[in-house]
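Take a look at chain A:
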Amino acid sequence: MTEVYEFVLSHPDMVARWGVDHVTLSLVAMVIAAMLGCTLGVFIAGKGRERLADGVLYLAEIMMTVPSLALFGLLMLLLGYMGLSAIGFVPAVITLIVYGQLPILRNTYTAIRQVDPAVIEAGRGMGMTERQLLFKVKFPLALPVIMAGLRNATVLIVGIAAIAALIGAGGLGVPIFRGLRNARMDLIIIGGVLVSVLALMVDGLLSLLARWMTPRGLGVESK
Partner candidate 1 sequence: MIRLENVTKVYPDGTVAVRRVSFEVLKGELCVLLGPSGCGKTTTMKMINRLIAMTDGSIYIDGSDNSTMDETELRRNIGYAIQDVGLFPHMTVGENIETVPALKGWTKAEQRKRAEELLELLRMRPHEYIEKYPRELSGGERQRVGVARALGGDPPVLLMDEPFGAIDPITRLELQNEFLKIQQEIKKTIILVTHDIYEAIKMGDKIALMKEGQLVQYAPPADLLFRPKDSFVAGFVGADRGLKGLQLIRTREVMWKSPPTAHPDEKTEAARKRMKQYGIDRLAVIEPDGKFRGWASASDAQGAGRVKEITKISSVAAGKNAVLSEALSLMLTSGSDVLAVVDQHNRLEGVVTFETIQETMREAVQGGASQ
Partner candidate 2 sequence: MRHQVILFALLTLLLGATLWVTSLGKVGIYSTFTYSDLLHSAWAHFKMVFIAVVIATAISVPLGVLVARPVFSPLVLPVIGGANIGQTIPSLAVIAVMAPLLGFGLQSAIVALVIYGLLPILRNAYTSIKSIDPAVIEAAQGMGLTGIQIARRIELPLARPVIMAGIRVSTVITVGTAELAVLVGGEGLGKITLTGVFAREPLIILQGAAPTAAMAIALGLVLELAERRMTPRGLRIEPESF
């Protein structure tokens, strides 16, 4: 334990670097994944797209079956053939985005589909356009469930971002892998504990945010 303190005290800049890299990587991946997942989720929830939705959700589900390490590897292969760099920040972000899709897609899709048809009927009856209907009725009502999906995805991304250190994307995975390779227990603990704390914090923060964003009168606990 004392080695851990000593290391942190003697190398604060290094620890900070890992932390910042990790947060940046996760954040960038998360924002893009959220935009992509929500848009796609809303799109496939549209009328007459049931078959498409079925296919897209199924594909996302299969992607989740692929082990994270394998996905990094497969992506490296793909980017390599495309003549792009398979190492570093960008491939890591792409992998994380792919990984975050399933929870976001699934929750956005079900949340939008779940909105009471009577409410939509009422909105339409009051003369709302499809656009207004989406942003004023469907989206607010679906928000708690969508937020739960985003929360799941974020925790997942923070965790897998640690593995991204293997393909040179930096972050809290760096001390973990370095520690494992050189049997440096202090490094393993620093990386393991920090990434866990980060995941728990993000989880707690997003659950607070979800509660805060839930429309009043809709105080149901999201799934």
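Here, a contact is a pair of C-beta atoms (placed from the backbone, for glycine too) under 8 Å apart; a residue touches a chain by one contact, two chains touch by 3 or more; residues count from 1.
The candidates were selected such that all candidates are chains of the complex that A comes from, given by their letters.
Source: prediction; values computed, not measured.
Engineer: All of these sit in the same complex as chain A, but only one touches it there. Which of 1 or 2 is it?
Structural biologist: Here chain A touches candidate 2.
Engineer: Under the stated contact criterion, what part of chain A meets candidate 2 in this complex?
Structural biologist: It comes out as residues 58, 62, 65-74, 76-77, 80, 86-87, 155, 158-160, 162-163, 166-167, 173, 176-177, 179-180, 183, 185, 188-189, 191-193, 195-196, 199-200, 203.
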